[in-house]
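So that we are looking at the same thing, I have put the structure below in structure tokens.
With one protein chain removed, the remaining protein chains of the complex are shown where they sit.
== subunit A ==
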Amino acid sequence: MAAEALPSQFDVVILGTGLTESVIAAACSRVGQNVLHLDRRNYYAGNWASFTFNGLLSWIEEYKNQQEVQITESEQVWRSLIDEGEDVVPLSSVDSSISNLEVFCYASEEEEKEEETKAPLTSCQPVNAETVSEETTGDPTEAQDTVTGDDTTASDAKTQNEEHKVSEPKEEQHTSDISEPSQSQEEKDSQLISSPEDRPVDVEKKITYQKLVKEGRRFNIDLVSKLMYSRGALVDLLIKSNVSRYAEFKNIGRILTCRNGKVEQVPCSRADVFASKQLTVVEKRMLMKFLTFCLDFEQHPEEYQDYTEKPFREFLKNKKLTENLQDFVLHSIGMVTQQTLTAEGLKATQHFLRCLGRYGNTPFLFPLYGLGEIPQCFCRMCAVFGGIYCLRHSVQCLVVDKASNNLFLKFFIFFILILFLHLHRQISRAVLITDRSVLPSESDQQISLVTIPPLESSAPAVRMVELCSSSMTCMPGTYLVHLTCSSYGTAQEDLAPVVSELFHVSTILGEEPSESAEERSKPAVLWVMYFNMRDTSALDSSSYSLPSNVHVCTGPDGSLGSDCSIKLAESVFRHILPDEEFCPPAPNPEDIIYDGDGPQAEGPGFDESANTEADKSQAEEEGAAHEKSPSTESSDPAEMDSVTQSTPSHTTPSSEE
């Protein structure tokens, strides 16, 4: 669509497509506001984004370039557009939220060799078989170059066909167990692999760097690592607003912890406690009793009131939980620190427990294709209701009416990092690609949350999420591991000790993982990236003298859930549109009234839902509201002067291209 066909007036302009901004965009658009949603970058979701492996490599490249070149832009272009009576608030276009980025590759970088002699080995190779079967059912054109490897696989088509023949009956045999023919490929895969006789015994396939690059599009690597509490604000909002229809989710299969260098499962649900082999029966009872108490601890104040001002840990001791159980509750269920007070610890434990059982045996969900999907889903909702999207567009300054000190717009909302850079709280992150799970089990298609108590008393507690390939975030045969903690030093200083504790890291870059039995008990790291991300969640926007119709959003925080971002979005929405419902359920397509001609000029080029005409009664009602609103009038002169008008590239976000 040509740029001139775009409307030039908006009710709400939002800069940044992170989760909070996207939710606000969807909420405003849903209740009829004209929304312009901008992002400086050429991708959605800002620091919430997910990248393919290649996309991430470009992102890293961009980061490095940004470090080298300080962008100095001439102010002249827009200075000349400012009229009398207008004032400007310049916005920085440098994003310094990411720092200390380090990348190490441990996968073999040597060129692939054709090794015909070893080809027959692959016929009994489940990892291969799985890859091939998925390729052939999924994307036949790509199948030609997917089965590659340096020693156990051959890249010529003949061998591949042989493999295919071998793998096919396997798949048939497994899928025949399934009565539902339409079962998704992912489930088939997991069935295929979960069958114990197929599991790899000693033949391991090497994954080269080339392969990671070649299969790069199978990765969806999140910049922030979060899970969704199944009764958290985000899930509730997704359900309430019907945005959930744009995404798919997978249960987190298990919750693990690392104690004394050993990874073990945390019994957190009733079924887990029952099945746990580490706990004595008495411990089981004590744990269940304590957890049951936590579920409605408010009802029994006499149990904890002496401890509200004391650390949670002391309360746990007082409850006669064994050392074992105290660790489980503190680090893995409550996910709080040694210093956390009892009241907060109980609340956190209760939240965890209330989320259990809604969708599975753990309290968490993970969106397929990565967390970056979620902001995009809200953007999609916004676009469906007429929001306009411009990526690669920034705002250089805010034009403020000198008299009222207000923006020539109804509302302006933007992502904090563009403006304020002096927040020091940081999150340390590490992203690893590994070759196996930290705790292999019957099914290797499980997402695991691993809570790692501080290795030393001064170190932070680390949260690790291990994603399997069926979460659509990494290529089959690998695991994508996210580590997160609040920063004490740089990300590498904070997280490298945990990585070397849990994983096998080659001493020489690019070296193949050693085959010694001891070392191979740990998963090998193929590729790792460390970086710090600024945590702006603690920002108090009222401490800055901003125009009253400008609102500020913060970036992702360090916690496991996204409640903070959703609550912020809701409070901003309530502030700007106090009389409107926040994200009411989107109507079903069949309930939308269609009419041939769109009533508004911006009709063409929008999603079909924009081409609708008002239901009479509702239209009258809203029309009245519209006239009464003086801010709408005053916003009329606001040209898009705060927006650079190069060729806009506006797209509708979609969950899967």
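Points worth noting:
Throughout what follows, a contact is a pair of C-beta atoms (placed from the backbone, for glycine too) under 8 Å apart; a residue touches a chain by one contact, two chains touch by 3 or more; residues count from 1.
Everything that follows uses one rule, which is that contacts and distances are computed from a predicted model.
Not every chain of the complex appears here, and the one that does not is recorded in UniProt as "Geranylgeranyl transferase type-2 subunit alpha", selected from "Geranylgeranyl transferase type-2 subunit alpha", "Mitochondrial ribosomal protein S17", "Beta-hexosaminidase" or "TATA-box-binding protein".
One of A:Ile239, A:Ala538 or A:Ile593 touches the chain omitted from the figure, and that residue is A:Ile593.
Annotation: of A:Arg231, A:Arg245, A:Lys284 or A:Arg392, A:Lys284 touches the absent chain (contact as defined above). One of A:Val31, A:Val89 or A:Cys105 touches the chain omitted from the figure, and that residue is A:Val31. Think of the hidden chain as still there; on subunit A it touches residues 11, 29, 31-34, 176-180, 270-271, 273-275, 281-282, 284-286, 288-289, 361, 385-386, 587, 591-593, 600, 602, 606, 609-610, 612-615, 617-619, 622-623, 625-626.
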